[in-house]
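Here the complex is missing one protein chain, while the rest keep their positions.
A and B label the chains in the order they appear, each numbered from 1.
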Amino acid sequence: MIPELGQGVLLVALGLALWGGAAASVGGRAGRPALIESAQHAALGVFTLVSLAFALLIYAFLAFDFSVRYVAMNTNLGTPFYYRITGVWGALEGSLVLWAWMLALYTLIVVLRQRERARELYPWALAVMFVVLAFFLLVMTVAAPPFARLSPVPANGRGLNPLLEDTGMITHPIALYLGFTGFTVPFAFAIAALVTSRVGDAWITLTRRWTITAWYFLSLGLLIGGWWSYHVLGWGGYWAWDPVENAAFMPWLTGTAFLHSVMIQERRRMLKLWNISLVILTFSLTMFGTFLTRSGVIASVHAFTQGTVGVFFLAFLALVVLASLILLAWRWYALQAQGQLDSVVSRESAFLLNNLLLVAAAFTVFFGTVFPLLSEALRGVKVSVGAPFFNQVNVPLFLGLVFLMGVGPLIAWRRASPENLRRNFLVPVALGIAGAAVFFLLGVRSAVAVLALALTLFVAATIALDVSRATRARLRGGERLLPAVGGLLTRHNRRYGGFVVHLGILLIVVGVTGSQAWSVQRESTLAVGETTELAGYRFRFDGLQANEESNHFKVVGRFSVSRNGSRPALMQPTKKFYPQETSPIAGVDYSVGFWEDLYLVLGDFTRDGRQATIKVQVNRLVTWIWIGGFVLTLGTALALLPERRRAA
Amino acid sequence: MRRSLRWLIPLSTLPVLVLLAYGFRSNPRDIPSPLIGREAPSFTLTAFTGEPISLSDHRGQVVVVNFWASWCYPACYEEAPVLEQGWQRWRERGVVVIGLDIQDTDDKAKKFIADFGLTFPNARDVTGKVSIDYGVFGVPETFFIDRGGRIRLRHVGAVTTDVFRTTVERLLTES
Partner (left out) sequence: MKLAWLVVLLASLTLGPPTPGLAQQPARHVEEEQVHTIATQLRCVVCQNLSVADSPSEMANQMRAVIRERLAAGQSPGEVVEYFVDKYGEWILLEPRRRGFTALVWLIPPLAVLIGLGVVALLIVRWTRRRPAPATPVRLDPVMSERIRREMEAEP
């Protein structure tokens, strides 16, 4: 009974969403408040219904209702409690429920927060949100029904993909989807601006926080995804340039470009067309990502099983792209703004370059991702485009971006005088060059690493310079040190929030550079009692041990790890055998450190447990990436604080 | 800019959308082998029964080389009887079936052979070298080699009676 109820609830929600979309757009067009009011009620209704469906699905998981196909495929009697909940969004159907639920939540928040503010834009934005919502609900009722029955009812389920049995899987999809769905709001307001021809700054001001929030969750989702890949997949890396990773990275790049280019529009009333295009692009790329993940068109580790869903997503992607761009062409003349610059050397130019590099990186990633399809379509040959390509092509772009990250915030708007340049950049540039020399003398020979670290130093110096200068100005005004810094951060929270985010990015840059340049690894086959060495560590193989867990069988390798004769620590990498999987899953054992991580993966072993192959890695500076993510969080929070403009 | 040119913007996305739609027609997991039509890589291995198996001993015969593993369930379990029947039915007409067990253990493989009562020559490719020589992605994969020693067909997944019969008959009728 409950499955039918769930499916019915989704159907009603679909009807309500369609009604909401129609009511909001007709109400907006004819200026009839009653209709808009009705659409608002629909938003509340849809949210309630999708929440109910979500709860029913969770209930089906907790109750082991194997008569529901989705439950039977993604859980079994041995699945631990927590993973029965997270298993709800572990595969295609449930991930769509989570997605729709977040979208419904966002729609409701838009209603609650914006209804009094943008009277002209708001009904249309609401209508767009309803259309997107209706699409997801349509997919859930037609192509991928989460509550579809299975007959005959199996005694036990197949079980969750073991790779998803991890805390990272609780948080990664949530953060990622909050980011993906979050970009729907700026997109909806951009479309509303086009429809109403109010293409001024109103939609940008209204959606600033939304954009930052969506951008933040997307960043967080990417970082947690990296962390999950690092400690679960057992290949020792955090980013593989897999098509699905790329699909999440592209909207991040264009979203970042948008965050910067809106500042030019706010300041100089330029780039209206460009900003609307960027939002359309970013939202289209999130849709492209969902299409890629769920269509099976491009092979990927993260791909969900394919089905007819892909066709739906492609059709919707086509609708989004074509409809938005036709609107854009229609409003072409309203979007023309007098571009005007006072000087080539100005913050405006730096931002334009920043946008160019970010969009170029997004294009590169896109082109590389779809190139195998192009090759197959045009000449029938399957090719791969993998990490070596993406690294080589993107590294120069990223280095350029790091450089601009130092230039942009300090160079003057309109026209940077030689005095401005000297004052702001002489010391940081000198530090950067000195840093490059020091790194070289310390033995860093990779040109990319030297350049990346020197640029990082340069950017960090510009930030330090700016903060210290502003703090000193406040100290001269008679404030004490801590209140001075605090006041600086909270009063100019957008600017300094941005700086903190930049610091977080710098930490990530150092982490990525360091782990690429200095990580070492070794693979050895050891008999019990034998040792191998790597980077000052000694690893002794002490034997194997087998355990039976609730839903799998586990072989544990025991290794004593010591460094320079220190007391040995026990490390236990495992191999897990799940009945539903043909190949075993590696259980990495790692110890995380500030400078380096120890990372052990158990390979093959003999049946009697006398011999085993072990892959040991010493990964350098990876932790900086996660710290960077934390700093990024602080910066975003600061930027999102309500602006406090006290009379000085 | 000419007035009408702006409509090219939405139009320009059409090729990309068409390309993505093309993706539905291709299966990313199905990668064609470059070995079709080329001479089959030679190999010499020791059969489970102890005697040597060599591809070169079967020049002039139609050879079916099947890569399998005991853990490959269900596909390898489905095709094992098909291969055995094919071997029984066509061996007089000069068809040889050779099973190559990869990424497996000795006892499990022997048990598999015993369970299915396989009588055609079977060997373990312990180092995986032969499977790499044949460009094998996974199990099961089956290669049909003609009398001239050329690979004519690679079948991915369980071999069916139909595939076996039609391919072998076709290769036998060729001189």
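The definition used in the following text is that a residue touches a chain if its C-beta (ideal position, glycine included) is under 8 Å from a C-beta of that chain, and two chains touch if they have at least 3 such contacts.
For clarity, every value in this text was computed on a predicted model and none was experimentally measured.
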Can you say which of A:5, A:546, A:570 or A:641 touches the chain missing from this structure? A:546
Looking at A:152, A:388 or A:565, which makes contact with the chain not pictured? A:388
Decide which residue listed in A:59, A:235, A:330 or A:518 touches the omitted chain of the complex. A:235
For chain A, which positions touch the chain that isn't shown here? 78, 156, 234-237, 240-243, 270, 299-301, 303, 338-344, 349, 352-353, 356-357, 359-360, 363-364, 367-368, 371, 375, 378-379, 381-389, 392-393, 397, 521-523, 525, 546, 548, 552-553, 555, 575, 577-579, 582-584, 586, 601, 603-607, 611-613, 615
So which bits of chain B touch the chain we can't see? 31-35, 70-71, 103-106, 108, 126-129, 131-138
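Following the convention adopted for this analysis, only the chains that are shown with their structure count from here on.
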How many Å are there between the centre of chain A and the centre of chain B, using C-alpha atoms for each centre? 40
Chain A-touching residues of chain B, taken from the complex the two chains share: 6-7, 9-10, 13, 16-17, 19-24, 26, 28-29, 31-32, 71-73, 105
Considering the complex alone, what residue numbers of chain A touch chain B? 291, 295-299, 310-311, 314, 317-318, 321-322, 325-326, 328-329, 332, 370, 372-374, 376-377, 382, 582, 607
